[in-house]
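My structure is below; once you've seen it, I'll send some questions.
Subset of chains shown; positions unchanged.
Chain lettering (A and B) follows the sequence in which the chains are written, and residue indices restart at 1 in each chain.
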């Protein structure tokens, strides 16, 4: 319909980035180690150069930017790993590695600054977990240590504890002297921490609402056809990890679904401000192709909208 | 006082728009049918052309706009009905018909696009209720159907279910290809859904916080004397249905009253972002003339403020 219909297949083909949920074994308290690096990338916010709903196009000069992101590696930073290890996507979007843990775990994050493009200092600052000031990762002249100001080529290990009030999803992000540019450029990701005996969801979707350049993005991408296409099937439990970074408040909305918010009431639209985060979810029962988006009208029009596909229950 | 005092009577006379609450019989699950049309109107955001608190005036050229709104009709769109059927007001403000239902109900909304002024496509997208993708009403090239793109002269019936997690108040709004202009122009309204055995409040007030033109409006009107004057008396239960549309967050405040928010704590000011909604209320015990307003200072100064009058208990 409308001459724009031909883009439908392309919309889904390009944006397929559903992140399958792992089900970590409910093991005894453990030490979880992650190797992460800050790496320069050239990023296209609108790879198909189109806003399919408005029927407009954008030149690559507006959509392609050089930036720095967090990437996951094998032990000792030998070999890159996908940030989202299992699932239907073989691409990495902007969010850094999904750092999974369980209450009671010690988490060691080994960080290496490989930003030899901008040659800026970087760091990692973690929300939700307990740590000593030396692992805070936030730059404060005269007080903060090495971990808040990791120079290109240097490394630092953050020592974190997932304590009883750490269950849930939380942001991490750069808090070094280059924080202002780094957050605008995408240096952020999620911690996802289960309670001691909590069953992991069948599907876990990462949604970071953040401006990039002149666009409003989800995981660093703008407009349907570019933003992640999350997928599930009827009968699965799905969890949406939602946070915002930057300077604006958003309202996260999923079409055709409702969830129980933390206050016990039912919502289908929920405010999230910078560095706030929440996990919402349900057992899927509504097959179809749905929209999810920020309901701030100006943000939706600037790209903060994507597709959620629910297949019928498999036989 | 201040030479502005003479406007006091006029303030209340003009803005009297209290919406009386109906008490739907707690009947068995039913099919509720509504006939709604998109109709062009010429709207005056500031009919008295005055900001009585600041003592300033506005020329009609700034306050009168042509726009399109939802209006309620009798079966078959034969005859217009007031959007707010019972109560002290004989005028329709901007919000579309208050669509009332009870958990368990099937709701059929018959929609007709009578926008022969701008000749834009329109639709209705409903929050809070369950429906199939064909009743979603949101335009997505290649996926959405007729109900997302209803052309002038055409009709469409949306089939909705008020399910167990649908209780509460929810927005509906245009989500067609003309959504951007339609939401700026006032194509929105409330669903108000009671639990199975919930008693309806004595008074139900609709508060939509949205920008229109250069003003910040409540139900499409700016400044005391133009915004609705809600009324009750001591002993009545009152419910305020609050939502925001557009691109900004607001903080809704009522003077001299407090309410229990969903999280169980007491508030007299509460954030609401675009397409969020909540119902708050109390049993009235404080007679007087009170203000209600958005507490975002710039919004209040741009018109987002009104009057709530509580009479003593009748004898």
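Here, a residue touches a chain if its C-beta (ideal position, glycine included) is under 8 Å from a C-beta of that chain, and two chains touch if they have at least 3 such contacts.
Predicted, not measured: the structure shown is a model, and the values here were computed from it.
The complete homomeric complex described by this structure file contains 3 copies, of which 2 appear in the displayed model.
Everything below uses one rule, namely that only the chains that are shown with their structure count from here on.
Fitting chain A to chain B on Cα positions gives a rotation angle of 120°, stated in steps of 5. The geometric centre of chain A is 35 Å away from that of chain B, both derived from CA atoms.
Only residues 125, 127-128, 130-133, 136, 138-143, 149, 165-168, 170, 177, 179-180, 183-184, 245-249, 261-264, 271, 273-277 of chain B touch chain A when the two sit together in their complex.
Taken in their complex, chain A has these residues touching chain B: 1-2, 4-9, 11, 52-53, 55, 224, 249-251, 253, 255-256, 258, 260-271, 286, 288-291, 295-299, 301, 307.
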